[in-house]
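Below is one structure; the comments refer to it alone.
Of the protein chains in this complex, all but one are displayed in their positions.
So that you can tell them apart, the chains are marked A and B in the order they are listed, and the count of residues begins at 1 in each.
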Amino acid sequence: MTAGPAIAPRRWFVRANATVGAVLVGCAVLAALAGQVATPYDPIALDFGARLASPSWDHWLGTDQFGRDVLSRLLSAASVSITVSLSTVALAMAIGITVGAVSGYFGGWLDRLVMTIVDAFMALPGLLLALALMAAVGQGKWGVILALGLAYAPSVTRVVRGIALSLREKEYVEASRAMGNGELYTIARHVIPNCVGPLTVLATAFFALTILAESALSFLGLGVPPPYPSWGGMLADARSYFAFAPWLAIFPGLAISITLLGINLLGDALRDRFDPRMAL
Amino acid sequence: MRYAALKLLLSIPTLLIVALVIFIVMRLVPGDPAMILVGDADNAAALAEARRSLGLDQPYAVQFGAWLLNVARGDLGVSLMTGQPVLQAIGQRFAVTAQVVLLAMLAAMLIALPLGTYAARRQNRGGDFAVVFGANLLISVPSFWVGLMLILLFGARLGWLPTVGYVPVSDNLAEGLRYLILPVVALVFVEIATIVRMVRASTLDVLRQDFVVNARAKGLPEDSVIRRHVVKNAFAPTMTLLGLILGSLLGGVAVIETVFTLPGLGRFLVDAIYARDYAVVQGVLLFVALIHVAANLAVDLLYPLIDPRVRL
Partner (left out) sequence: MTDAPPLLEVEGLTIGFGQRTVVDGLSFRIAPGEIVALVGESGSGKTIAARSLLGLLPYGGSVCGGTARFRGEALPSLDESRLTALRGTAIGMIFQEPMTSLDPSMKIGRQMIEALIEHDGIGERDALSRAIAMLERVRIAEPERALDSYPHQFSGGMRQRIAIAAAMLLRPALLIADEPTTALDVLVQKEVLELLVDLTREVGTGVLLITHDLALVAEHAHRIVVMRHGRLVEAGPARAVLNGPREAYTRSLLEACPKRAARARPPRRLAPILEVDKLSVSHAGRGGWPGRRQAPVRAVDQVSLRLERGETLAIVGESGSGKTSLARAILGLAPIETGRVAFDQIELGRIGARHLAHVRRRIGMIFQDPFSALDPRLRVGAIIAEGLRHERGIGTAERTRRVERILAEVGMDPDFAGRFPHQLSGGQRQRVNIARALIADPQLVIADEPVSALDVSVQAEILHLIERLQQTRGFACIIVSHNLAVVEQIADRVAVIFRGRILEEGPRDLIFDSPRHPYTGALLRAAPRIEGSRETGFRLSRYAAPVAPPPSGYAYWPWQAEPPRLAAPELVELGQGHKVACFREEKSPS
């Protein structure tokens, strides 16, 4: 039986993931900040003189059909995407944690009732539910946040409930009750702090999902409305100009991919730390 | 048998609640269907008449009940866009969507199952790292962007494969498949990544178990050990994931159909939302929910075949 040092390569890999992930996410955050305060050109300024220019020193990533600078639009879209996604995650987690934790910890008929409702919601794929909700709440940033948040809250609830269920069985929770501590104290002191790890992992994975979903919605024309640029929207626009301006389709997609890759790598590293079962 | 009957029974309340949710959501949509029908905001009489014909003047509970009754009879209404009965329209388009989704699932499993097992066997070595990183890569690229890039490469530049439109496979197998290749490839990246991760994790779990060491200790060659003892036990958790995968595929297919202009269910839904064709939206959502629930049920019923500890 041959062997090498068993642990070192794995630690290296996890660390590499974490580093690369952090760097990529950092870039995305920087891009988002830049998008808010300082872009090379005004993202919504039209300039018909420079329409569909291919990448050059003036316009690093080229211009679109209205002469708008692609790079600036990308940066601005970054800030839109990221703020919308973060808000969505916050909303879905808020709902999911409240409902899921209570349901999982107290169990019994409440749990069964909640889970039946959650199961019903989950019969519809998240994206489709979000589409339908978008139709109901109308367009606009807040509409997207609400629709996506509500559409994905059921899955979050399910996961949190699972976490709460497993924590409830832990002996130190029972020990706390055996000592004479009340339910609420036990939950606050022992259950919730031990949730932080798995919840962080959940939030990271979920963050990636919402960025993707938001882009998909925008691509379909049902997300953040113009003139605010969004990555998905830029991709949708690019379709008509494929033949002669392929850069319009390449860069926004690349931006999404890089951001998501960063989040996913980071998420893997976090999972390794907090959830030994799904770890590398 | 009891277990199966129970599961079947339990899915009915689920579907009822889904129907309710869909109904409520549709009622929340702004805009007045009567107005769309009539087209004239000032003609009060015509509007009232339209509302009556659409059943909108009844209390909500009655409307819901009426709708459910119609659904039970197979009447999902008529599409505003095409004038076709909704059920028929769904049926036609579902055939397209089903082909894409099923091919995608098949392809994903064929690639991901061996890949995940391979990665688990090479844990903490180069092969494993490559697969895990690769999976992260695949899961990060949006499927619609992949679709666009594929169109760019194979359609616009190389011209090898058709990128727009559709030929039914029943008409012409080879041609039909050619139209499906690019959409399936675009759709499949994420699924491969998801399945690979799951298979890898569960294979790692199984490899740690005593019975695997026991199999080796009996003198079985490694390949036999993997084949006979590891693969089956590792597949069980993945199987429970299949329902979820189908769900996410049904969601993602809407976008892919838009990219490749396939006449499928997803694009139908998006078009209907734009056109405020509520009958279609309701019908499609209900149909998708039904398929999803049925698929999960099928997985549940098949599970005991893999894991004899669960009794049917």
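The rule is short, and it goes like this: a residue touches a chain if its C-beta (ideal position, glycine included) is under 8 Å from a C-beta of that chain, and two chains touch if they have at least 3 such contacts.
It should be emphasised that the depicted structure is a prediction, and the values quoted were computed from it without experimental measurement.
Within the set B:L20, B:A130, B:L173 or B:V213, the residue that contacts the chain not displayed is B:V213. Across the interface with the omitted chain, subunit A contributes residues 1-8, 109, 112, 170-172, 174-182, 189-190, 193-194.
Hidden from this view is one chain, which touches subunit B at 6, 10, 123-124, 209-211, 213-222, 224, 228-229, 232-233, 236, 306-309.
Just so it is clear, only the chains that are shown with their structure count from here on.
Mean C-alpha positions place subunit A and subunit B at a centre distance of 21 Å.
Taken in their complex, subunit B has these residues touching subunit A: 13-15, 17-18, 21-22, 25-26, 28-30, 124-125, 129, 132-133, 136-137, 139-142, 144-145, 148-149, 151-152, 156, 201, 205, 247-248, 250-252, 254-255, 258-259, 269-270, 273-274, 281, 285, 288-289, 292-293. Against subunit B, in their complex, subunit A makes its touches with residues 6, 9-10, 13, 17, 116-117, 119-129, 131-138, 208, 212, 215-216, 219-222, 232, 235, 238-239, 242-243, 246, 249-250, 252-253, 256-258, 260-261, 264-265, 268, 277-278, 280.
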